[in-house]
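Have a look at the structure below before the remarks.
Missing here: one protein chain of the complex. Every other protein chain is in place.
Going in written order, the chains are labelled A and B, and every chain counts its residues from 1.
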Amino acid sequence: MKTKLFAWVDRRTGAEAIIKSQLTEYPAPKNLNWMWVFGAIAMFVLILQIVTGIFLAMYYKPSAELTAGGFSVAFDSVERIMRDVNFGWLLRYVHAVGASMFFLVVYIHMGRGMYYGSYKEPRELIWIMGVVILLIMQGAAFFGYLLPWGQMSFWGATVITNLFGAVPVLGDLIGQLLMGGFSVGDPTLNRFFSLHYLFPLLLGAIGGGHMHALHPVHSNNPDGIDLDQNDPKNVVMFHPYVTMKDAFAVSAFLMLYMYIVFFNPQMGGYFIEVDNYLPADPLQTPAHIAPVWYLTPWYTILRVFEVKLVGIAFMGASLAILFVYPFLDRSPVRSARYRPVYQGMVIMFFIDVIVLGYCGHTTTTEATKIAGTIATFYYFAFFLALPFLPKFEKTKALPEGV
Amino acid sequence: MKLKSILLSAAACVAMLTSGLAFASGGGMVFKHADTDVTSQAQLLRGLTVFTDTCMGCHSAKYITYKGLMDYPELGISRAMADEFRGDNALSSGLHTELAPEDAVESYGKVPPDLSLVVPGRRGGVDYIYSLLTGYAHDESGRVDDGNYNTYFPGNRTAMPDPLGWLDHDAEDTAELEQQAHDVSAFLEFIADPHQNTRRDLGVYVMGFLLLLTLVLFLLKREVWKDVH
Partner (left out) sequence: MTDQTDHSRRNFLYVAAGGLGAVAGAATAVPFLGSMLPAADTLAAATTEFDVATVAVGQMVVITWQGKPVFVTHRTPELLAQLDGQDDQLKDPNSESIEAVSAEWMKTAEQRKTRSIKPEYLIAIASCTHLGCIPLYKPSKGRTEWGDSVPSDWQGGWHCPCHNSLYDLSARVVKGSPAPDNLHVMPYKYTGDTTVVIG
């Protein structure tokens, strides 16, 4: 079957061995369900974001210099992309909607890992790299949101940089490092553009590590059991079985994604916020300021505490605790299918995050404040209860094979 | 075109869902429905006339150029009309008002906002614009002067004095004024995203193609997985 050209390349690169080890002879559990497709979809969205970003950067200009009507060079360049650049509107909507879709997919991917215990021994490092990816994604999204230099861009960046400014002793220094000045301004925009270009490349690299780390330990499975990877009763080869399944999943996902891009790109102000159609005005804060939906759970944790510094500490802790999650959970059983208590807890946790997200999005009322406080409490309680769980959780018997 | 109708009905379902979301982000205010059709050249051209005759007295739309008025097929005005509108301005110039910002501040207390992106830039979108234009009323508490009181403006006190003359208009003019408000709302909706009709047209083909691709990949996946189990 080998063509001469392939043989030539293979002799110099070992391509055939790579293809075998990664695709045609790489075993994947036979019983993976549809929740296992979101990793592939996330990779697809990342690539699409990088490619659209490269093309958008050919026209985008990171300058806060004012132009007629209170707009700026940056805002004008975005509108030029939307109006004058051939298919610029398509590239920009794919990129802007893509940010939300990327988070949606990654959150589902994380939820799958949590439910089926994919973070547990021996896959702790994969989970930890995933958390690093999440943090870099949040950074990339935050930097990217500043670029259109709209009202939400400006005030979102102002609020977040002020957060870091509240860190004791080093606050002012960190604030100035981020902003390159004493408030969000032209230097901030320039460095955010530079970092917005850098971070996705980091994502690519760490994403590669995330996948590479999967190879020695192999994929988890819905039963969370150890499988003999050489037994054809347990596994199928990655190609063509998983590749074709992923290809179908990506295509189905694209239908949702492209529907939004072509028919509802602002998503009622959830994906592109209403206030970001107004040019940045350093002298006037929008009446209602909230981060984009994918950051609102953390925003709620920040807001429920009266003391600013405590809020920041808890928001930091809510992300940091994800790193130690694999070590807090000491149960020998992985999948929630066989852990009745954990199953209830983790489903509650998913609902909890949605509640946190909702509270962070709406204007604060007495009700959302109480809900936010309870949800924040549960967020931490979930993780902190894990070490004690094996003492009283009666796990169900695990199946022998798939 | 069975495929198209299936797609459209699927689209309608999602649209209903998402318009619910849109309402949720509208801040609770219920607006009057703007009857706009951004594919209607007649309505857009009527809206353009209202815009140039009335709005442009104070407002600009800098992202729409005179050349754009000629080039967008939905508007497609003639070179002669564009020349008439633009006066001494270059074809590549945006629609700028003649009102100087300093004069505006003196007369109205603030600089009137650019209207290029006013529709996506306001909660309630095009319905808000229509409601605002036909929302002038007498303040029953008497705190806000006539012409500055608007039912739909957040806080009710607007610096924009009743542009269409809605307040105390004669009953027989109601239909005419409402039509003007609908038309100019449509125009503003169009210029905020002048490729929106192309986008939706192209979207139908993209969705059709993706449906086919997904179907084939589904059959392929099922075929490949046949030998497992």
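Keep in mind that, in the parts below, a contact is a pair of C-beta atoms (placed from the backbone, for glycine too) under 8 Å apart; a residue touches a chain by one contact, two chains touch by 3 or more.
Since the model is a prediction, treat every value here as computed from it, not as a measurement.
Every shown chain touched by the omitted chain in the complete complex is listed here: A, B. Residue-wise, the contact with the chain that is not shown comes from B:S92, picked out of B:S92, B:S107 or B:T174.
Annotation: of B:D37, B:D53 or B:D71, B:D71 touches the absent chain (contact as defined above). Which of A:F6, A:W34 or A:F87 touches the hidden chain is settled by the complete complex: it is A:F87. On the side of chain A, touch with the chain left out of the figure occurs at residues 51, 55, 58-59, 80, 83-88, 90-91, 247.
Chain B meets the missing chain through residues 65, 67, 71, 91-92, 209, 212-213, 216-217, 219-220, 223-224, 226.
Everything that follows uses one rule, which is that only the chains that are shown with their structure count from here on.
Against chain A, in their complex, chain B makes its touches with residues 11, 14-15, 18-19, 21-25, 27, 60, 62-63, 68, 94, 96, 111, 113-114, 116-117, 120-123, 154, 192-195, 199-200, 202-203, 206-207, 210-211, 213-214, 217-218, 220-221, 224-225, 228. The part of chain A that touches chain B in the complex is made up of residues 30, 68-71, 79, 82-83, 89-90, 93, 236, 240-241, 244-245, 247-248, 251-252, 254-255, 258-259, 261-264, 266-270, 272, 274-275, 277-278, 287-288.
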